[in-house]
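Of the protein chains in this complex, one is absent; all others appear in place.
Here is chain A:
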Amino acid sequence: MATDDTIPITVEFSGGLELLFANQRKLTLSIPTYNENRTRSNIAFLVQHLCDNLMKDPRKDMFVLDGTVRPGILVLINEADWELEGEEKYEIQKGDNILFVSTLHGG
């Protein structure tokens, strides 16, 4: 039962976003399978989860803006553009790799 309560996933940050997550480029974590509303956890939930629980940097708006991933940050779900996968509504599956890559930072 316990194993079905959570989904193991990998979350990666690059393009400068790792700076907001204590310079960690890769996180292995488990998120609840269902969120409070008894719906399957999706990308929107994951983003909120990352913000609330894993992001120590106070500059939340560099990751999330107006309740969604900040424009200019690309989200790849198992290497595919999240726009091909339903964006925030994509329901996270066991073993998924979610990559957030910023296009906003310079060289």
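Just so it is clear, a residue touches a chain if its C-beta (ideal position, glycine included) is under 8 Å from a C-beta of that chain, and two chains touch if they have at least 3 such contacts; residues count from 1.
By our rule, contacts and distances are computed from a predicted model.
Peer 1: Can you work out the missing subunit's protein name as recorded in UniProt? Choose among "S-adenosyl-L-methionine-dependent methyltransferase", "Cytoplasmic tRNA 2-thiolation protein 1", "Large ribosomal subunit protein mL46" or "ATP synthase subunit gamma".
Peer 2: For the chain not displayed, UniProt's protein name is "Cytoplasmic tRNA 2-thiolation protein 1".
Peer 1: Where does chain A touch the missing chain, residue by residue?
Peer 2: 14-16, 19, 70-72, 74, 76, 79-81, 83-86, 90, 99, 101-107
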